[in-house]
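Excluded from the complex is one protein chain; the other protein chains are retained at their positions.
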């Protein structure tokens, strides 16, 4: 059960509601987000929701059987929309694309990427400044200095920034320089990081852990939401399976399922998902048809020269072609969703 | 290396070619299919292909590094096309759809399905008469009797039939009654069955084993081809992973990879792949965008009453909607593949 | 529910029992094995087992909730024992070892292996004559001719034979020449083969499918049992996971679980399981401690020269050392199972 509280719910009203819920056998957790306050009732309590619905301080009561209640579709009429400003709105009604290099490497690289994005109406740029690398001896990113260059060029032109945060102590220095915090697959169950991101008011793009089940993925989102931040994007990026012909196994099955289970927008990262340049475009188009609300893609002027992920990075020209096709595909997808054939 | 022989290659010429290849360090296998004769040279031999190319009896010599040589794209200019008659042509230029129940259950069911297919321009009907069931106490299919009913109704109307064969002894009684033999996921490495199907001249739709790698999948196709039958369709149908939110994990990454590695047509079975009715349509559309040349889908008048796979079977009305959308998606896919934007 | 019938149960008695069970809501299947007759009642029926227990023709009634009823431990007081003659008894009370080459290759090889086994008190020899190979161009075994040589040398010395059968048509020619039919991992769900082996009276060593769950593995055994053959050995041989550092991931967790769920003996194949020669011995010892009743191991005089599986084959000397250690480990295991420390 999920109880939404009124904005003016008093401390006494809250205590009364909590007491009633616990008496009915629930374990309660109070959640305050930037938008609203809730009481999450877990476990199996038994009583009449109408009795609680009429209490003072209660705005609404929802019977949500799902384990991950706040991110569940079962209580929210409207899907979550995220307005980043400058016309960048993430929602289920339009296709959002974020493109950029794996790692920020130089001012020139940022400048050229921004130019490309502007010319092609792409509103969000991705780029890593802290890089999780499997070997400690690999390039680990330019750090905050790189982000400052990144932000300077993007801010000027109204391009929004998504960049990966790897630990709690990076949140504060990154805060003013990014528009979306990205949580990488290796940190998908770094609960302290999720908690801390829940305290911010910036959108969080949460990647699926490489061996996370759908339920675990949603639980990670629930961590962020229940710590206070409702602005979350789910991102499928490939899972680990026995198959080694691709870098990961991009799991498009997850997209319609996540959209059914949650009100959050669902993105897809075909670059990491399949990990092979010439399969990125077909997988991107397939993601759109499966229902993805957004795409995260690695691009570069000369992909072969990238310090990381070169083999899965599209050239600017490839990206331009892919964009055109992705938009066409999204248009068709939208059209088909309204079409109901008569016999 | 793969040596194509001329049609009139004599025994002596053959011996000469073979001797030369073995002297060069190759292990040779002679392959005779319904179309042509080949010598497959495995292992690492070293010599000048031009020397063999000029021998009498040799039509062409191809350097094919792939392990699975006959099914490889590396030597075939044209992709494999399968003409089943009555206008049913499987190729990379059009979208083939095969629909029908999981199991053939009654004459009435066959009749109604055939009517649905005719009305909706679907040219192939699927339906199982031998059912691989995980429990020995489950319904195991109507057997040949069911296939006779199935065939009678389809033949009359020009609908082609695809049905699963589970063992060598079933090939002969099924032969006259099917247009495509289907090999199920549990038999994907039943090498004796593959060998025996290689001796027939009917097309074989080979499903990927639920834990087959792409290479193993192609090796299974190579078994059929090298036993004599070039008419093969590859079919992705979901792999086994840690995720249990869907029946299997439909692996769309396989589609562009298989189309790149092999000249064979590549189908997709979203019904088994995701295994949840309301996700079958989005996954079907996604498969088309990923490049599938055909789709295999379970449909039924009243899915809930099916003896098997009810939860993944589309109703006739759902199938009709899905067909319309799949065709629209394929049209767009085709259009986009010709589009090259100028700057 | 599982109903054991008396040996002299008449047709009329049977009909009465069946009718009563079906009236109570069960789906019934009659099973006749070489040992006894049963009625398997699936689904959810509801009634008092005592009512059926008193009917004529009924020997015993067992409430077996497990899906795979005949192989379940829930109704059998005693674990299955298989007496192969010449002192080779497979049971939970002693450690059975079967050793031999991957493939039978020559008379000399068989002879030397038999000599080694005799000298080291190993009573069963393994060896393949039909080889499932991922490439159609690999050596596929000597066939029945090889088995004849194999059998001639073993019969003389009282060594028992286990060899893989790959299809139904091989059962008959192999029947007189083997003591145990082996079903390989790729045929673990080849239901026709399982059915046919259920009609024989020879023990069947059933390997776990490389992606079979424990329940599917037991269902495959249930196929054999319900077709008439109670003499089954389960064999864990490694599953397919994301880890590629070993050939397969030998899953020792399966051993205590299978022994708890089933009355059948449980073997382990560390050679295929881990697939790396120097890890075969530690994994064999670990299997024994996990509770394995028997071990299947690949050995050869000069492993490097084997036509298949060379990298996982122990030399005779390594095998001798391993045997000594396995026996010591089994002794300790047995001793510890009787030890109950007082405070």
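By written order: A, B and C. Residues from 1 in each chain.
Keep in mind that, in the parts below, a contact is a pair of C-beta atoms (placed from the backbone, for glycine too) under 8 Å apart; a residue touches a chain by one contact, two chains touch by 3 or more.
Since the model is a prediction, treat every value here as computed from it, not as a measurement.
The residue touching the chain not shown here, chosen from C:19, C:36, C:118 or C:332, is C:332.
Listed residues C:28, C:109, C:167 or C:211: the one in touch with the omitted chain is C:211.
Across the interface with the omitted chain, subunit A contributes residues 27, 29, 40, 42, 67-68, 132-137, 166-169, 186-187, 189-193, 195, 210-211, 215-216, 219, 222-223, 226-227, 240.
Residues touching the missing chain, restricted to subunit C, are 211, 213-215, 239, 241-246, 249-257, 260, 273-274, 276, 278-279, 282-283, 285-291, 320-321, 324-325, 328-329, 332-333, 336, 339-341 (touch as defined at the top).
Touch with the hidden chain on the side of subunit B covers residues 240-242, 244.
Keep in mind that, in the parts below, only the chains that are shown with their structure count from here on.
Mean C-alpha positions place subunit A and subunit C at a centre distance of 49 Å.
Subunit B has its Cα centroid 38 Å from the Cα centroid of subunit A.
Chain contacts: subunit C has residues 240 touching two or more partner chains.
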